[in-house]
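Incomplete set of chains, arranged as in the complex.
Every chain is named by a letter (A and B) in the order it is written, and numbering of its residues begins at 1.
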């Protein structure tokens, strides 16, 4: 039996990645793809990979107010922040489960949201019961959402952002196991491919700007900072510097964590072993052997996350590195993974497990 | 029910692409992957995309003489030329169907083979009954192989090369419909990504040589020339110049065909319409609207071929452009497509239909 789903904002990069996955998903039937900018155009003409593909190329974008959305079992919101504030309450009222890829319902504290995003939160009452969409670290949240859904009530899932996903999957086990020293900066230097900058054509996304270049951006003011701090429980300690590199898909987060005195003699092998126990049974997270490093090309196009670990004993620090595909595990894939769980399906259902080997 | 298969040469780029496809194929069970150079190593350590993937990462390369091969229903040969000459006869004798990705059984005339490859053909008697593996143009060949296979006899399929596949899919309908003038050069200028140069690390495949560079190579002496001429029936007329461009996967072939007087008034729209009839029912070939151009990024990772057509009336020429993924439709995907047909399955079975949209 297929559940019906829709995508609001399907013409953006995360949205079309959702379309790719949902069109091949055995349990979801894609009923509506919306884009105010591209309404009336066919999917195959906006994204030529779908041109001429039976059952996909001819799908036509409708506008965000498409009435079909309220008839779906679930709707994915692949929209900028504030647009989810506008759409989610109505869908939930109509009984539709909402899988939100935007930042609107991620931060538990509406005050933090307002400080970092510069706008008021218009439905803070929804924050309490929303599930945080990062299944490997917030399993209970999603289990509660699944129960709710099974009981006939719509659920709201706030999927984690791309940088917080890679960063937290790499750092959370260390934090939760008490390895991290109290006080002092936790440094997150991350590198993203250009799809992370979105579909908008501008001076920064021009091929001739991005090619053969690496640069930092939004230094000390990237909005994923409070989200990382919230997930890891490291308020005011995260120094997050994102970088842009010349590739399409891929995100690598290198996290340097000062070790607590009690963890001063931790070896990389012990860290790997503890991480593997932590992530046991989670098919998308792959903790590499000590001495191995994650590569973004090893996960691109898939929902996988690779994690590598090393210890610097002289400086007493753990280096935890996470690699994901920012559009898949960092956005669309994770959203479908969450939806699978909410609908009671195997979390792998319909999701690409392996990247192209070359 | 699953058929058992093996891959000889599974550590090369076409071989590992075969592994990727076959590991996800619902009707084939991958029993052996061989590589003399990497024997004893795990797939996941040679290609880290498979690291930690259940049922894949731990597969271990055996040597080319692995006895498991002769117990398989089919073996794919992803080896350089002459290595297939060495392997195919024995496998066929053992009753194993052989899907050969090398050049060894492509050319009908062993003399042509010997002239272009500089070695003697050691099993010319197999050429007569081999099927030419380009399903959209040689359907009868594969139907015969399927009958043979159904009757319990092993089949030999000689899959088309990457440049011949894109070039012929773009040009063959025009030739078969009699649009091409007699005499004069038919110019094939094609561009390939660097996976086309293979896994060997050398001065040409070094990142710092290939990046930010385009160049021609093997001008007037690329071995795919006689294969293109054979498929199209254009002996001695093809001027084939392959080029290398800085991308991983993707092959674009631009074919300029002089129009016969009888086709002088052909329009692009008429050409598109005739091509669509020609390829009706072939799910992987997508003929674009007049005015549209194929993109390699629209087919990369999939088994699709996009074709674009334009007419230059002043110079009386048809420009036919084909785009494929050289490792998929140009190698491993086409091989599996052929195997599907030989085993009586839907030709799409287990094959990626759509590229990543971004």
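The criterion applied here is as follows: contacts are C-beta pairs under 8 Å (C-beta built on N, C-alpha and C of every residue); 3 or more make two chains touch, one makes a residue touch a chain.
Treat the numbers as computed from the prediction; the structure is a model and nothing was measured.
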Checklist line | Number of identical chains forming the whole complex, with 2 shown | finding: 4
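Operating definition for what follows: only the chains that are shown with their structure count from here on.
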Next item on the list: Using mean C-alpha positions as chain centres, tell me how far chain A is from chain B in Å, no decimals.
Entry: 37
Check: Once bound in the complex, which stretches of chain A touch chain B?
Finding: 13, 16-17, 19-20, 23-24, 47-54, 56, 195, 212, 248-249, 283, 286-288, 292, 295, 297-299, 301-302, 304, 306, 327, 353-358
